[in-house]
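Removed from the display is one protein chain of the complex; every other protein chain stays in position.
Per-chain numbering from 1; labels A and B assigned in written order.
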Amino acid sequence: MNKEWPLWEVFVRAKNGLSHKHAGSVHAADARMAVEAARDTYTRRMEGVSLWVVPSAAITASDPGGAEALFAPAQDKVYRHPTFYTIPENVKNI
Amino acid sequence: MPGEDNLFHHAVRLGDDALILAQRLSEWCGHAPMLEVDLALANIALDLFGQATFFLGLAGKLEGQGRDANALAFHRDVLDFRNCLLVEQPNGDFAQTIARQFLFSNWQELLMREIAAAPEVRLAAIGAKAVKEVTYHARYASEWVVRLGDGTEESRARMIAGLDWMWRFVDELFDSRDGTPSLRPEWDARIARTLAEANLELPKPRRAVLGGRAGHHSEHLGHLLCEMQFLPRAYPGAVW
Partner (left out) sequence: MYTTELKDKNAKAAPAALAAEDPERLAAFEARVASDDFIEPKDWMPEAYRKTLTRQISQHAHSEIVGMLPEGNWISRAPSLRRKAVLLAKVQDEGGHGLYLYAAAETLGTSRDEMIESLHSGRAKYSTIFNYPTLTWADIGAIGWLVDGAAIMNQVPLQRTSYGPYARAMVRICKEESFHQRQGYEIMMAMAGGSAAQKRMAQDALDRWWWPSLMMFGPPDDNSPNSAQSIRWRIKRETNDELRQKFVDVTVPQADAIGLTVPDPALKWNEARGSYDFGEIDWEEFYAVVRGEGPVAKERMMARVKAWEDGAWVREAALAHEAKRSARMAAE
């Protein structure tokens, strides 16, 4: 099997004032690619974030931590949001 | 107004470039070399579909005959499409797709900067939003040109072949009649810089293939439109 692209851990700052939170990981061949992959994967619905990517191998862990990242919906690309769709009042559970 | 009519065609050109390229890019969905690449190409396609919707929507308003973006996208035949020949070229392999994106987005970025400063306010607004998006597209494509050009022997050969396929469609972008000749020097510099970093030579000059701006396309566009326009044409009047 071919050599795999290395794994990078992704940290996202949702907005100024908050710190970076671990969002998950991406595979990328280089740092530039990792940042772009992280942007495409973990910030599709938001603008104005800060992204850190770190090779997973570079991380020394004692205890896993990290809470869930919470997203504020982006103004743009509003079709991603459920509120964009008009479903009649009488139709439930959707 | 004579000015309006030119503006209509201008908006159509901008919209068609974005629409046809987006249609091509979206063919990669589910088939890219890596999941992360799939997401990136889809993002670029989505940006371009957005631009197409805005530009064609504006074109319809300028024309003032009740045609909206969908009417323009789904109910014109090849002679009335005004996209450049570059964007309708087939995807080929990933290197060919990157070659097309590299040449186009570097031009489109310069163009959108100009559009963002256009006197027509609505056009300028679309351009301003597009600049941010296309800056990313150009950078993404340029980075891949370097990776493929200066990667393995195989990737280098494919990158050269991709650029070779697309090069005959470059001059159309800068055509003195309906292109943007003033942008050529800066575009040339950008292309040269990236190719140098990629350890690639500039493709040899060759006879330009023209015609897209006048509705004379390659054989590819007919098939592309066939697929894209089938449903609205098969079910006229249907609302989806």
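Definition applied: a residue touches a chain if its C-beta (ideal position, glycine included) is under 8 Å from a C-beta of that chain, and two chains touch if they have at least 3 such contacts.
The model shown is predicted, which means the values in this text are computed figures rather than measured ones.
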From B:N43, B:Q108, B:S142 or B:T194, residue that would touch the chain that is not displayed: B:N43
Sole residue of B:R82, B:R158 or B:R213 that reaches the chain not shown, by the stated touch rule: B:R158
Residue of B:A73, B:M166 or B:L210 in touch with the missing chain, whole complex considered: B:A73
Where the unshown chain meets chain A, residue by residue: 1-5, 7, 24-27, 29-30, 33, 40-41, 44-45, 61, 63-66, 68-69, 71, 77, 79-82, 84-88, 90-94
Residue ranges of chain B at the interface with the undisplayed chain: 23, 26-27, 29-39, 42-43, 45-46, 49-50, 52-53, 56, 69-70, 73-74, 93-94, 146-148, 150-152, 154-155, 158, 227-228, 230-232, 235, 237-240
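Following the convention adopted for this analysis, only the chains that are shown with their structure count from here on.
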Centre-of-Cα separation between chain B and chain A, whole angstrom: 28
Interfacial residue positions of chain B with respect to chain A in the complex: 34-36, 39-40, 43, 46, 50, 140, 143, 147
Residue ranges of chain A touching chain B (in the complex, touch as defined): 5, 26-30, 32-33, 36-37, 40-41, 44, 77
